[in-house]
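With one protein chain held back, the other chains of the complex are shown just where they sit.
Coming up: chain A.
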Amino acid sequence: MAGVIGAVLLLTFSGYFGEVAWLTLCDAVLRTTYRLAIAYGIALVLGALMALVVGWSPFSDILFPFFDILQNLPSFALIPFFIYFFGFTSNMIILFAVSSIIWPILFAILTAIKSAHKDLSDAATIFGAKGWRRIPYYLAPLSFPAMLTGSIVGIAIGWEAVIGAEIITNVAGFGDFIKEAGASGISQALVAGTLVILIIVFVINRLVWAPLLTESSKRYAE
């Protein structure tokens, strides 16, 4: 990362980025990040809820393959449906991203619940985590590490979904920005945009996921 920062500084001082419309770029990046954040929030709540309810219910064995088929639908093939229902809007992009982000989260949690040691589940039952209490006191903490890894994968896919959808639909955002930059031949803008996204991803990883992963591996180690 130090190398990347050094390169950025060098390029900046050498006047390489002179032609870049920084305000437009920042605006675009903020829009994209905002969409991703909202989409992730929705996908996390929805995916976790679905996984907990399915994992808790006796129908999980029936529903698992059904989800597996849904997950395997190529997500960008669904974009015309989203456009048909929601138009060329920011909300359309958010909902489309949700449809991509939700699967890794749902499957990670569902797998964690299904593969938990039977004794642990028995212990929860014997010591009183029955009925609805099973969700907050057993299933949710049990699936915390899975929720973390599912989220990391989900957000990686989420960047792709949001930026991809912006490129396809020309809705203002980072995808639209680099598409314009590429089309008008301003390669500096392309480089600048990529660097900005890289930095954001790096900062989120360092400040959010890395500490959570450390905490999780400390607690959940066998």
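The rule is short, and it goes like this: a contact is a pair of C-beta atoms (placed from the backbone, for glycine too) under 8 Å apart; a residue touches a chain by one contact, two chains touch by 3 or more; residues count from 1.
In this section, contacts and distances are computed from a predicted model.
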item: Name of the absent chain as recorded in UniProt (options "Nitrate ABC transporter ATP-binding protein", "HAD-IIIC family phosphatase", "Carrier domain-containing protein" or "Glutathione transport system permease protein GsiD"); value: "Nitrate ABC transporter ATP-binding protein"
item: Hidden-chain contact residue, picked from the options A:G6, A:G41, A:G128 or A:P211; value: A:G128
item: Given A:G6, A:G41 or A:P141, the one touching the chain that is not displayed; value: A:P141
item: Interface with the undisplayed chain - residues on chain A; value: 117, 119-120, 122-129, 133, 137-138, 141-142, 144, 218-222
